[in-house]
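Written out below as C-alpha cells is the structure these notes cover.
For this view, one protein chain was removed and the others were kept in their places.
== chain A ==
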Amino acid sequence: MRLELLQRLNEARAAREAAIVLTDLASGGQDLLLERQVEAHIEREALETLLRNGRSGSVELGGTALFAGVYLPPVKLVCIGAVHISQALAPMARLVGLDVTIVDPREAFATTERFQGVDLRAEWPDVALPEIGLDRWSAFCALTHDPKIDDPGLHAALRAGCFYIGALGSRKTHGRRVERLTEAGFAADEIARIHAPIGLPIGAQSPSEIALSILSEITAVRRLKPQPR
C-alpha cells in the first residue's frame, strides 16, 4: 500500500467517512474509493452492497477479481442519562469497541467521580448532541426516565437516522412516549424504530445485567441486519 493512499484512508476514517480499498492481489494494484465517490462509480451497485454489508472480501469488478477492504466508521454510543445503568454500560461498551458519550444536564448525576475516563457532558441534549454529531453510525439510548431530558434526545436520534435507538421504560411508559412523539410530528414507522422496552429479553435485573442486554441488542441490530445506509 502506498503511504499516500494509507494517509487518505486514515483521513477518511478519522472523518467518519466509509471507504473501500480495492486491491488486485495478482498485480498489487490498488485504489481507494470514498463513500461519496461510490454514487458516480460505474460499479455503484456492487460497491454499495459492500458498504451496506460492511464486510471485506473478494469482488469481481469489470471482469477483474479484486479484494475489497471495507472500512466503516467506528460506532458511537450516545446515552442520555448519567444513571446507574450507564455506569456499567460505558466501560462494557468500550470493550466491545464503541465510542461512548454520556449526556445528562443533572450535575448531581454527571460527575467525573461516577464516570471516570468517560466522555461525559453535563448539558441538555439540545446543547450536547449537535456537538457530538449523531449519524447513522451511532447508537442512541435514552435512560433517564424523564421525558424532559429523554425526548429531545430521541427527536435528535430519529432525525439523524441512528442505526439503533433504545429507550428505557415499561410498555406503559413507552405508550405515553409514543403519544408524545406522535404529537411532535413523528410518523408511526419512525417511532417504531425505537427499541422499547430497551435491551434483549435476558431476564436482566441489576444495572450491569441491563447494560449487558442493551449492548447485546445493539450488537444484534448492528451485526444481524445489513448496516444502515
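Assume contacts are C-beta pairs under 8 Å (C-beta built on N, C-alpha and C of every residue); 3 or more make two chains touch, one makes a residue touch a chain; residues count from 1.
Basically, contacts and distances are computed from a predicted model.
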UniProt name of the unshown chain, from "Maltose/maltodextrin transport system permease protein", "XdhC- CoxI domain-containing protein", "ABC transporter ATP-binding protein" or "Heme exporter protein B"? "XdhC- CoxI domain-containing protein"
Of A:33, A:47, A:75 or A:218, the residue that touches the missing chain is A:75
Spell out the interface residues on chain A facing the chain that's missing from view. 1-3, 6-7, 9-10, 13, 23, 25, 28, 55-58, 67, 69-70, 72-75, 94-99
